[in-house]
Every structure is written in C-alpha cells, then in structure tokens.
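Note that this complex is displayed minus one protein chain, with the remaining chains in position.
Order as written gives the chain letters A and B; numbering starts at 1 within each chain.
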Amino acid sequence: MKPPAFDYLRAETVGDVLEGLAQQGGDARVLAGGQSLMAMLNMRLAKPKLLIDIMRLKELRQIERKGDAVVIGAGVRQADLLAWPDLAEALPLVSLALPWVGHVQTRSRGTICGSLAHADPSAEMPLALVALGGEVLLRSAKRRRRVAAKDFFAGMMLTARSDDELIEGISLPVVRGSRFAFREVARRHGDFAIVACAAMKTEAGVRFTVGGVADVPTARDWPRLEGSALDDALNGFAYELGARDDVHATARYRRDLVRMIGRDLIGEVLQ
Amino acid sequence: MTRLKADARHSVRFTLNGKPAEGEAEPRMLLSDFLRHQLGATGTHVGCEHGVCGACTVVVDGMLTRSCLTLAAQVDGCEIRTVEGLAPSADRLGVLQQVFRRNHALQCGFCTAGILMSLDHYLAKNPAPTEADIRDLLSGHLCRCTGYTPIIQAALVAAAELASATKETSDA
Partner (left out) sequence: MVQAAVRSANSVDQGSDTPWVGRSIERVEDAALLSGRGRFIDDLGVQPGTLHATILRSPHAHADILSIDTEAAKRLPGVATVLTGSDVKAVTTSLVVGVKAPVECWPIAMDRVRYVGEPVAVIVATDRARAEDAAELINVEYRPRAAVVDPLGTLVSGAPVLHDGFPGNLASDRSFRYGDPEKAFAEAPHRFSIDIRYPRNSCTPIETYGVVASHDAGEDAYEVLANFQGPFSIHTVIARALKVPGNRLRLRTPPDSGGSFGVKQGVFPYIVLIAAAARVTGRPVKWIEDRLEHLTASVSATNRATTLSAAVAADGKILALDWDQVEDCGAHLRAPEPATLYRMHGNMTGAYDIRHVRIRNRVVVTNKTPTGLNRGFGGPQVYFALERLVQRIAIGLGLDPLDVIKRNLIGAGAFPYRTATGALLDSGNYQEAIARAVEQGRLADLKAKRDEAQAQGRLYGIGFTAVVEPSVSNMGYITTVLTAAERRKAGPKNGAQATATVGLDPVGSVTVHVASVPQGQGHRTVLSQVVADVFGLAPKDIRVNTEIDTAKDAWSIASGNYASRFAAAVAGTAKIAAERVAGRLGRIAASQLNVEAADIVFAKGFVASRHNPENRIAFSRVAALSHWSPGSLPDDAGQTIRETVFWTPPELTPPDEDDRINSSLCHGFIFDFCGVEIDPVTLETRIDRYVTMHDCGTILHPGMVNGQIRGGFAQALGAALYEEYAYADDGSFLTGTLADYLLPTTTEVPEPEIIHMETPSPFTPLGAKGVGEGNCMSTPVCLANAVADALGIADVTLPLVPARLAELVRGAEPPPPAGGAAIAPAREGDRRLRGEGQASVKGAPEQVWAMLLDPATLQSVIPGCQRVDRITDTHFRADVTLGIGPVSGRYRADVELFDLDPPRAVTLRGGATGALGFGNAEGRITLAPDGRGGTKLTYSYDAAIGGKVASIGGRLLDGATRVIIGQFFTALARKAGGGGASGGGFSLFGLLAKLASLFGGRR
C-alpha cells in the first residue's frame, strides 16, 4: 500500500501553482493538508503525475474579514480556523460544524478548502458552505472567478473547478442576527456523517441544509412552518434527497433522521 | 520552486527530536517509511496507511501529523518530534510514560507511540483537561488491547502530575 510515482513540486509562489496546473492539467493535484488525497494515493486510487504542495505559501494561509464576509485561504488548516478568535462571533455555524470534521489529529493538518475540493457528500465543510451560501474563489493562470456554493458542488466528488484552477480560498458571509443549529449522526464520533443537518433562521423563515444523503449538500428555504406543514415539508425534502442504502445505514433511516432532526433543529432556531 | 522528479531520490533534511537528520527519498516516500526505514526511528508504527488508526502520529512543526499521510519531501526543513524524543534520557522515562506504565495503559504497545505523541502535544497546551476532552482527543487513535479506559486514566493522572510539577517549579 504505497503511492504510485509522481513528481513533487514545492510551490513558492501562487504563480508556481498556476503554472504547474496549466502545464499538467488533470494530471496534477494540489496537495494541501493531504488528509484525503494522501489516503487515496496510498490506496492507488489517484494517480497524478504531479503533486503541487501549496503549504509553504503564506499568502494562502490568511483568514480575513472583508466587509460582511470572511475569506479563508487555501492553506488555512481546519485547526487554524477553529483557533481563530472571531470564529464563534463571525461564523457560528462553522464553529458548530468544524469540531465534527475528522479528529484532532486530522484537523491539525487538513485544510478547509481541501475538504471542499474533495467534495465528499458527507463532509461538514461543504455543508456549511452551502448552508451559508458562500462562494469559492477559483484562479487559473488566465483568470479568476467566484462560484456560488450551490453551483460549486456538481456531484459526488465533483466540483466546478477546472483542471487548471486552484481553489484560492472561500468567502463565507457573516450572517448577523440569526440563529444556527447543527447536528450530525455518524456511526462513531469522527466518522463521515450518515446525516448532517444545519438550520439557520432567515428573514423569511428558515434555511435547512442536509449533508450525507444526496450527492451534494442540499439546502431548502422555507417560510416559518409549523406542525403538519413543517412535517410535510421535511417529508418531501427527505424523499427528494434520494437517500440510498449502504453498509452503515438504510435509506429509510436517513429519511427518518432528516425528518426528526429537521424538526428539532428548526424548532430550535425558530423558537 | 522546487520540482523533484518521480524516479529519483532527493535529499531530505529536518530536525528530529532536536537533532539534525538527513536521508534520501523518492517523492512518493511517506514520512512514516522515511522515519522508520531510512532513519531507523522505528518507534513510530504503521497500522493502516489511510489515516485512521493513529499509530503513526508524530508532531511536525507543532502540529499533530499522521506520518502515513505525509510525504517525506513535505517536511524538508521542519521540526519533527517522535516517541523517541519523549524520554529525558535513554534510561529514564518522562512523566507521561511513567504514568502509562503505572496505569497499565498499554499492552502490546504498537499503538502507544501515536497516543503518547497526541497526549504530549495536547497536555502542553491544555494542562487541565476533562475526561471528555481526553476522550475526544484520543478518538483519533485505535487501540485493540486496553479497552482505552486505562489510557484515559493515565492521561488524566499525567495532566495532574505535570500541572503540579509545573506549579512546584514556578513556586520555587
């Protein structure tokens, strides 16, 4: 169980990264925290010809307040963000969800943007990005663009990133005066979510986002719903997510969790 | 920019437990293999090579790190700490190690190095952990022999002993 052979490029500027991506395209992979990519390399599931290590780039390691948004660079580790003093105030949902990402020993290396790039449907950071309506900042040698969360995740492990693009960072809106709730069910602490849910109070009512069920984290905006109207909305959503069976849970169990946890969390933020 | 070719071995230098270490590695060589088979630091063990079991956990530049998910080339120039650096000298054990022995917090000892590194790193920053804190920290390690509870007990005892030792030192 050893990785296949690849070249290793230690980038010293963002330009190095973009040049490498432009030259090697789909055969290049950006190596950040490595917590997903390295496991895939060891299992020989991925076979890039070039790994581009971006972790020596100080400019990618910033967490910045920019107006009503927080911009998190590609080199920001999960542990860095957890330790950011403004986290609970600026990004309360992230502060609830982030401790569920892996374990202390993986958060210390794993990056926020790496988790988004990997686009595992059960992962917490993609869920938070979608729930908050954040944006992904993409950059290639030719251009820069911003992609909204809902457009970024194209499917299981598929994103809108082109082969020559680097995820430079993400921008998460600072939502004021709202209430958030997050809950995750996994077989064990630290496992991929069977179902993860986030609820956020909005001006019109509530936004409810679910990860671990559909191919991508999926959000719904509802007016203030109660009683059977809420039950019906949750039930419809549970079915629309298209849950499937796997070795850890059944589709029915996932739908049950969406219905029950949804009710709890929505009640919590709307009370 | 440094580009290391896939089919060649390249020099890797870092500080290992306070001393300079150097060896050669292909880009694909894992830090765990480099430590064990190039440098002979076999105290760091390999249990799964996909980042789950935690046996290979070391500290790189102050960060807990799965050495099986890290390339040797990535840590060039870094400061690395492994289980071999925990004891104050070859014939003495540190407080954490002693407490592990006293509390029967290990049996086969294969997973132990990684657990010690997590605790050593954590307790330095969190001198008064709760049991829940320790359980959360160590949920990133698998142990098949002990049933974990003696490890948790040892961690709490070690935290208390280290705190009182620090206090005595500062009082003095």
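The rule is short, and it goes like this: contacts are C-beta pairs under 8 Å (C-beta built on N, C-alpha and C of every residue); 3 or more make two chains touch, one makes a residue touch a chain.
Please read all numbers here as calculations on a predicted model, not as lab measurements.
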Counting the whole assembly, list the visible chains that the omitted chain makes contact with. A, B
Touching the absent chain when the full complex is considered, from B:Ala21, B:Met63, B:Val95 or B:Ala160: B:Val95
Touch assignment to the omitted chain, from A:Ser36, A:Ser108, A:Ser171 or A:Thr218, lands on A:Ser36
If you put the missing chain back, which residues of chain B would it touch? 26, 28-29, 36, 41-53, 55, 82-84, 86-98, 100-102, 104, 106-113, 116, 120, 123-124, 134-136, 138-152, 162, 165
Where does chain A touch the missing chain, residue by residue? 1-5, 29, 35-37, 39-40, 43-48, 101-102, 106, 110, 115, 118-123, 155-159, 185, 187-192, 214-215, 231-232, 235-236, 239-240, 242, 244-253, 255-257, 259-261, 264
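Definition applied: only the chains that are shown with their structure count from here on.
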Distance between chain centroids, defined by C-alpha means - chain A, chain B (Å): 29
Would you pull the chain B residues touching chain A in the complex into a rising list? 1-7, 26-28, 30, 33, 49-51, 54, 57, 63-66, 68-71, 73-74, 76, 118, 122, 136-137, 139-141
Residue numbers on chain A that touch chain B, as the complex places them: 1-13, 16, 31, 34-35, 38-39, 41-43, 49, 51, 53, 55, 77, 79, 102-106, 108-109, 188-190
